[in-house]
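Here the complex is missing a single protein chain, while all its other protein chains stay put.
Up next is chain A:
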Amino acid sequence: MTTEHARQQPAATPTDESAVLEVTGLDVHYGPRRRRRRALHDVSLSVAPGETVGIIGETGSGKSTFARTVLGLVRPSAGRIVIGGEDVGAYGTRQWRRLRRRGVVQYVFQDPLRSLDPDLTVEESLSEPLLIQGVPRQEAADRVRTFLARVQLSEDLLDRLPGELSGGQRQRVSVARALVTEPKLVILDEPVSALDSANRVQILQILKDLRAAGTALVFISHDLGSVAGVADRIAVLYQGELVEVGAARDVITDPRHVYTRLLVGSAPTLRTASADRAERDRLRALLHA
């Protein structure tokens, strides 16, 4: 069933030398040998410079695991990860630190409240990645102001603590923190799921500007709607496997895999609020079969 519906076999992902991120045959397992749980199986994906790839899937499908593995926070069981031309598969702590200090890849966390240190002011949080890189304090302060403006936040917020910001402001600070090192690739883990619709639109606009500026983005979400407007390509994760990868428009207008069809059918829109319930039930039955 999977092969029939898959638009693109994982192995068929283009092997591009210039790709910012190239993941081949990634396997991730959790837990000790006897109670081993598979989080990702044979995932292959490549992200070209300036490209935005949306990864969608339900809770537990392995989206966050994928992001954390690419960032070296989770050790892969098998597979190859190449970031900016460097094969990081066998990297130890020290090599990871060196790679990360170059600021090539950054990460925006799901929960904007918990991803900012409650004891650090906005300025301290934002300048941290630069100070780690060894950028002089004054230069870091200047860069922080530039990026704060880029996420449409006022400089008055610089000496505020995260607890004194609204949810949308916090998430914009998180995004700004990921951008200050001018990374080639930013991985965003559910960047808009905790936000109300006005803030969501604002963050999505920032991401579009970012894409226009040539930064590659991996946008992880369970919500097809928020990914659709931003992504060039969409990858669908289901139970740890990449079941469909394709141009965003194709995946949305002509989903091949049953799960993608279910996702597209379930996306709440004003037009089709309660339409096709029978169709969704049929797809769900097919998926579980």
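Methods note: contacts are C-beta pairs under 8 Å (C-beta built on N, C-alpha and C of every residue); 3 or more make two chains touch, one makes a residue touch a chain; residues count from 1.
Everything that follows uses one rule, which is that contacts and distances are computed from a predicted model.
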Which of "Succinate dehydrogenase/fumarate reductase iron-sulfur subunit", "3-oxoadipate CoA-transferase", "Peptide ABC transporter permease" or "NADH-quinone oxidoreductase subunit K" matches, in UniProt, the chain that is not displayed: "Peptide ABC transporter permease"
Hidden partner chain, touching residue among A:Ala19, A:Val43, A:Ile56 or A:Leu71: A:Leu71
Per the touch definition above, residue among A:Phe66, A:Phe109 or A:Tyr259 touching the missing chain: A:Phe109
Options A:Arg143, A:Arg177, A:Arg211 or A:Arg233, residue touching the unrepresented chain: A:Arg177
Contact set of chain A toward the excluded chain (per top definition): 71, 73, 97-103, 105-107, 109-111, 114-120, 125, 128-129, 132-133, 161-164, 177, 181
